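Removed from the display is one protein chain of the complex; every other protein chain stays in position.
When the chains are written out, they are named A and B in that same order, and each has its own residue count from 1.
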Amino acid sequence: MVQKHFGQELDQLKNSLTQMTSLVTSQITMAAEALEKGDLELCRVVKSRDKEIDAYENLIQAQCENLFALFQPVATDLRYIMSAMMVNNQLERCGDIAVNIVQRAQKTADHRQLIVKSQILDMLRAAQSMTLDAISAFLHNDVDLARKVIAQDDVVDNFNKQIFNDLVERMKKDPQVVEPGAHLIVLTRQIERMADHSTNIAEDVVFLVEAQIVAHRELSAGSEKPSATS
Amino acid sequence: MNKSMGRIVISASALSVIAIVTVIAYLLFDIFWNGKNTLSWAFLTTAPTDGMMQGGIFPVIIGTVSLVLIMSIAGVPVGVITALYLSEYARRTSVFTKMVRFAVNTLAGVPSIVFGLFGLGFFIQFIGMNLDRALMPAGELHWGQPSLLWASLTMALLTLPVVIVAVEEALRAVPEDLRAASLALGATKWQTILKVVLPNATSGILTGTILAVGRGAGEVAPILFTGAAYFLPHLPESLSDQFMNLGYHVYILATQSPDVEATKGLQYATVLILLLVTFGLNLIAVMLRYKLRKASRQ
Partner (left out) sequence: MENNSEKIIVNNLDLYYGKKAALDNINLSILSNKVTALIGPSGCGKSTFLRCLNRMNDLIPGVLIKGTVLINGRDIYESSVDVVSLRKKVGMIFQKSNPFPKSIFENVAYAPRVNGINNKKELFEIVEKSLRKAALWEEVKDNLDKSGLSISGGQQQRLCIARSLAVEPDILLMDEPASALDPISTSKIEDLIFELKANYTIVIVTHNMQQAARVSDKTAFFYMGELIEVGDTKMMFTQPTNKRTEDYVSGRFG
């Protein structure tokens, strides 16, 4: 049975995280819509709301620090607060990426044809669904969903390579495309990173639920422990 | 200390123990063996007859019981109050406390015959005589002579230290925590003593009383001049009556009887009863104290 005081503080943390995730979700959704429609007004809204996410990041950081300092959590509670800190970090970066997306969207608003042809919207949708799934997996301790997210990372990576090659080809053919093309290449890097953050969140979910570290699987357990420093 | 020295000490201790046990066993056996034929229900329930050569010791038992009863009624409250003062109120370092404690210890060491003389001088000749002068027709003696009351009061003085020491020990055994708990709940000191300290010291108070009774039942010297009678045809009816007493009765039978040999059975049986009473009382006191210690340790 969780102690009442600890339970209360933990509930507040969960509450903050829920707020944070819904903020990030709506930022990403709006950013995607802004890019798709070239909606400059929506771009401004996304930019202005980033401060809220930053404030939540600080709040969650402080809440986790207090929980560690005051309650010395162990086992599941320990992993939950650890993963909350890590997820908090990833979510804030996803928020930043939403801002980056709308910045590029503002600069490429006159080249909607290029955007549509280059499959960037498909890539964004894939990454966006990864992020939403990762968040959902975290909120519901859903390991299966988390594993699905991790598996999807390759899809986005492939999009990234394809679009890069495609854009380079287009830029070679038409100098007019170079400037928007360069913006879009930066944009794909951002989307690819959003997918990476989503994968990280999914890995944190697996750590939280199964106490397994899935990141960097190539370092199979025990084979390459870092040498102790001291 | 080397090994052989150790052996000598152990052997000497063992010998002493055997010696003591043998003496006690012989004594008890001798008393029982010689007294058992005289001991009977009639012996306990009838008065002495034929110039105390025959009959029982009924008035002797009643006299002794009355003595210790009145002694307890008079002595125990004083003892409990003194112990309460020493344990709960007195500052351990004050001069007055030290004086009271010194007085109690000294009282315990005074020979019992001195108590008898004190009783005669103080209770009978001083208080009793003055009472008679004030209350009685001129020249008539009522309080100014040996009686159950004066003997009991003298005995109460003798046993006072026993009660004080036993009760104080019991009061100190009441955990300090309980006093603190009561005071912290807003009880006054007196309420704390009444509702927490005294109830928890009941068995100690009882122990003190029983030890005092045991001592009082066996003592003769203090009542020699203050109330014990050689022979009385009737039971004591009032506080100013004289009374017969077990210890004194043994002394009379053994020294004052016209034919000491003929009353031997009576003597042994009386001693046996006296021993049974004092042993029994001490046994109860020990058991109560054991219970008390066990309770206070929890």
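Just so it is clear, contacts are C-beta pairs under 8 Å (C-beta built on N, C-alpha and C of every residue); 3 or more make two chains touch, one makes a residue touch a chain.
Everything numeric here is computed off the predicted structure, so don't read it as measured data.
Name every displayed chain that the left-out chain is in contact with.
Counting the whole assembly, the omitted chain is in touch with A, B.
Kindly state which of the options B:Ala25, B:Ile73, B:Met99 or B:Leu178 is in contact with the chain not pictured.
Going through B:Ala25, B:Ile73, B:Met99 or B:Leu178 one by one, B:Leu178 is the residue touching the chain not shown.
Just checking the interface: what residues of chain B touch the absent partner chain?
Here the touching residues of chain B are 91, 175, 177-178, 180-188, 191, 195-196, 200, 295, 298.
Name every residue on chain A in touch with the hidden partner chain.
1, 3-6, 65-66, 69-72
By definition in this document, only the chains that are shown with their structure count from here on.
Report the inter-centroid distance (CA atoms only) between chain A and chain B in whole Å.
Centres of chain A and chain B (C-alpha means) sit 93 Å apart.
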